[in-house]
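Note that one protein chain of the assembly has been removed; the remaining protein chains are unaltered in position.
Let's look at chain A:
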Amino acid sequence: MSGAGEIGQPPARVSSALRRHPGAIVLLTLLALFALAALFAPAIAPQNPYDLASLDILDSELPPVWLDGGSWTYPLGTDAQGRDLLSAVLYGLRVSMLVGVLAVVIQAAIGIPLGMLAGYSGGRADTLVTRFADIQLSLSTLMLAIVALALFRTWLGADSLGANAVPILVVVIGLAEWPFFARTARAGVMSEKAKDYVRAARALGATDAAIIRRHIFPNILSPLIIVAAIGIANAIMAEAALSFLGLGMPPTRPSLGTLIRSGYDLIFAGAWWVTLIPGAVLVALLLTINLLGDSLRDALDPRLQDRGGSVTV
């Protein structure tokens, strides 16, 4: 039963692959910092940006500390309502990452079982899942999400959509991109199921469910981790785009995309930081995750290099 142990269990493989790529360690540390900042935003943030009582309109549109007129009271400056931008960005990061991670959990929960089923059983189930995934991928996920949220907004009204924005965004973005998980899981199962250890397990009387869960799944985990990383970046990007259009998180509970939207008009008044600082944080987060996904892919599966995002199977 320890056949798979020689090459190391996938998590071990991931960590040893990362050790050989020093750049990946840096990226992982950055990602951990982002995650910690998001997780502990209420504790770190100097101000509660949702608490309207703590805002002072006289402090509105103050520049960051390194510009003339900036002060350490508001290190990144303030927005049009006098809200501390550092606090707003920390809370926004929290919302953006929450939506991104939860959406990918939904994608994985739909895509992995369907893909494994398709790859393991083959035949009609396989055709059905593959065809469905193809159709879904030929539609644009972002366009579908925009249309879905536009309809939600018309149906519920802007206020009610705003109040339920997190679950709606999570479900819409989650439903949109499951095919990537399904394809990867299917391809993994198809290549694993013919291997000796699977046949050995079957000969020993293991049931299909046990073979899939205990033997195949651990071995296809690494490519799925890559898909998840890229999926989180895509989900965060989609959420930001929807919020920028006014179809996502409301101004009362802003994500990074909402902050960019509400600061957008101020660039014409010269207060560029209100929109570009949340923007820079968003880009840094996306870049970290994308680069980490790339180096994971290079480390774990050299064959997949340069195939990122390509939809040929």
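As a convention for this text, a residue touches a chain if its C-beta (ideal position, glycine included) is under 8 Å from a C-beta of that chain, and two chains touch if they have at least 3 such contacts; residues count from 1.
Rule of thumb we're sticking to: contacts and distances are computed from a predicted model.
**Student:** Quick one: find the hidden chain's UniProt protein name among "propane 2-monooxygenase", "Imidazole glycerol phosphate synthase subunit HisF", "Transporter" or "Dipeptide transport system permease protein DppB".
**Tutor:** Per the UniProt record, that chain is "Dipeptide transport system permease protein DppB".
**Student:** Kindly state which of the options A:Val147, A:Val166 or A:Ala187 is in contact with the chain not pictured.
**Tutor:** A:Val147
**Student:** Among A:Tyr74, A:Tyr91, A:Trp178 or A:Phe244, exactly one should touch the missing chain; which is it?
**Tutor:** Final answer for the missing-chain contact: A:Phe244.
**Student:** Residue by residue, what part of chain A touches the chain that was omitted?
**Tutor:** Residues 137-144, 146-147, 150-151, 153-155, 233, 237, 240-241, 244-247, 260, 264, 267-268, 270, 272, 275-276, 279, 282-283, 286-287, 290-291, 294, 306-312 of chain A touch the chain absent from view.
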